[in-house]
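Every protein chain except one is present and positioned as in the full complex.
Moving on to chain A:
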Amino acid sequence: MTTTPTQAVHWDLHYDIHLGATWSRFMDGLRDRKILANVCPSCDRVFVPPQAYCESCFERTDRWVELPPEGSLEVFTVAWHGFRGGPTPPYAIGGIRLDGASTLLMHWVIGLDFTEPTTLLAQLPAGSRVRAVWAPQRTGQILDIAHFEPDRD
């Protein structure tokens, strides 16, 4: 076995990202348990998270709507294997179509039985109804929604 000479390099850097007016309004909404979206005046698509411009029409999206905290789970994956600095596996990440939204909102999904890995898709098939669960302490960030849980009613 030959050795491969390497030497370690380490980065540990912190950044402050400016949210801007559009995402600040969205984050303020989350603090108040509201999911705010905005609408393209040209194509009427509803964006959540909101975006300042429509990427298709290049129009300013200045009309705001509140979406219900419920929708359909279109797709998800269970991360069995995480990575350094990431959440502790297993965890499920889903793409959720909130009722009235044109885009998917990515978030954690709970309620899966991870001891039955071969039945994951059957447990939450495409289109399953899910509902946002609010974090008890909300500080204006995406994890003010703790996760989405299956709406089994």
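Quick note on the criterion: a contact is a pair of C-beta atoms (placed from the backbone, for glycine too) under 8 Å apart; a residue touches a chain by one contact, two chains touch by 3 or more; residues count from 1.
By definition in this document, contacts and distances are computed from a predicted model.
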{"item": "Undepicted complex member, UniProt protein name, chosen from \"Nucleoside ABC transporter membrane protein\", \"ATPase\", \"Succinate dehydrogenase iron-sulfur subunit\" or \"3-ketoacyl-CoA thiolase\"", "value": "\"3-ketoacyl-CoA thiolase\""}
{"item": "Hidden partner chain, touching residue among A:Cys40, A:Leu67 or A:Leu105", "value": "A:Leu105"}
{"item": "Sites on chain A contacted by the missing partner chain, in the whole complex", "value": "2, 4, 6, 9, 11, 17, 19, 23, 48-49, 55, 74-87, 91, 93, 95, 103-108, 117, 120-121, 125-126, 141-143"}
